[in-house]
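Notes to accompany the following structure.
Complex shown without one protein chain; remaining protein chains in place.
In order of appearance the chains are A, B and C, and numbering begins at 1 in each one.
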């Protein structure tokens, strides 16, 4: 019994620290904004040019000039700022963004990530993902543990074209929280109702399992 | 009988064309702003961060936050803009400024310029001069034909440390208007009351003298 | 003041020819130069090399140029919203050069600023780095990227004045400021064209020196791609 996508987002929200600037990718990462712990202050950056991004607008208040990187209508909070794409990627490349949360198709034992291209299928493009993974010092991947065909997405080596090298620090899936260590994947937490063996079976890369694996809290 | 500094500025003002963006150096070049022909519109850029620079303020209206590259108090005209130094040099390096007018200590036959350093004396620095001369497509030098010791400033080769290579297009002095050509200095105009021989004597570099040298108008 | 105003989009696009390299501001459909795109459709110029973060949707934005098969090469970071784009790319009619978003931004800014090349970490170790110079700085690998060279840049601003000063609005700013002065000719269309002196010089986002032609745009649709609301 794995957890839901919103629970992955909830778990990741616990990684937020007071004062963090955070860039959220499309999909599960976007949900993280809904679960910021009340006692901390963070600001969300969207790479199309806003810092201090707020929730979706109420009906009738949509503004075509105010969207996020997923092209969704958004709002801005007090203290927000708008800026051009060069400044936006200055923030990213210059390591001013503290945490990047993004989806992935594959992650390898050494932290390589593939999330932009499936050969032979439609290529949508990398958007800002290559800039983000090449620079972010703290990258958490939010994804399903296995793909739709049932194959593990945690691999010894990525099969798909790479987005970035040795950059992922932590992975949160519906089954587990896993860190990238010099020795390989390291099992940090298991999801409620998920056995260590289930996680092991769903992980193609080398998985280090400590004696005591706590249950994921969210 | 040579002309005065303000006449050098007046003569250079005739080089201005409608729609030009112009950067004026310190000294004689600054005076050019006083003689813009009435029938044309130009805008002055100062590399510390203003486009649309106006005249000096009237007494009591000086603003410490509004100065030119010579640190003088200035005003801004309608349509002006303020910007940071990276944008300012983007304008210069990106060849968006149409004409640069600056002073020089020496200019060589091939258009090299020296204007920032005299070895053994106090070095003040190049300020923005190296950026300007490396990028400007149209550089006019305003200077005296000879230095205080009586030596020519128009040389076969610069003796002083260079500011930039092969960049000067035209020189206007108290004696003459001289162009830089692949063959050397070319005498374009002589100042009123100044003989061709005087100019020849004051020019150490190779001077090409056409059959007909018109008198400088200003 | 130098006057950059042209009376119509037709005058603004004077000199456009087939085979040219064109830059387009906008992110998705947000902040795109709608009037200039429609005029390019009308002119029917072809074999265009387009630099734009995205390629519009099927029936709006650059999608309109794709429908008419006017684009030969597309340089973009993300093109997932356009079925006709997909068809032309898979059939080989359209050349696509996918480039990281921050690298597109910086290559535009480099062109604007007279910087011929710079180093970025984006794409190191990926196919984006293939054929490019790699260099180590302070223990990290970077790719050398060169400034774009383009013939026209089309940008869209919120307010502008007759001397070409521009102010953008919200996230419609995006790539627009970076493309000003990054091509031989920059054409700015604005929602509101104001007389010189109407803009606060301290709040101008792009000084007029980076704009060659400015015109009052009309009929802005400002289509929203993903209208998303919250339930309260």
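Definition applied: a contact is a pair of C-beta atoms (placed from the backbone, for glycine too) under 8 Å apart; a residue touches a chain by one contact, two chains touch by 3 or more.
All values reported here derive from a predicted model rather than from experimental measurement.
**Q** List the neighbours, among the chains on screen, of the chain that has been left out.
**A** Visible chains that the missing one touches: A, B, C.
**Q** Using the definition of touch stated at the top, determine which of B:49, B:79 or B:184 touches the missing chain.
**A** The missing chain is touched by B:49.
**Q** Just checking the interface: what residues of subunit A touch the absent partner chain?
**A** Its contact residues with the unshown chain are 19-21, 41-43, 45, 50-52, 76-83, 86-87, 89-97, 135.
**Q** Where does subunit B touch the missing chain, residue by residue?
**A** So the residues of subunit B touching the unseen chain are 46-50, 55-59, 61-74, 76, 82-86, 88-89, 92-93, 112, 122-131, 134-135, 161-165.
**Q** What does the interface between subunit C and the hidden chain look like in terms of residue numbers?
**A** Counting only subunit C, the missing chain is touched by 106, 110, 113-121, 135, 137-138, 140, 142, 146, 167-170, 201-203.
We adopt the following convention: only the chains that are shown with their structure count from here on.
**Q** Taking each chain's centre as the mean of its C-alpha atoms, give the chain farthest from subunit C.
**A** B
**Q** Pick the chain whose C-alpha centre of mass, unweighted, sits closest to the average of all protein C-alpha coordinates shown.
**A** C
**Q** When the centre of a chain is set as the mean of its C-alpha atoms, what distance in Å lies between subunit A and subunit B?
**A** 56
**Q** If you look at subunit C, which of its residues touch at least two other chains?
**A** Counting only residues that touch two or more other chains, subunit C contributes 109.
**Q** Would you mind listing the residues of subunit B that make contact with two or more other chains?
**A** Touching at least two other chains: none.
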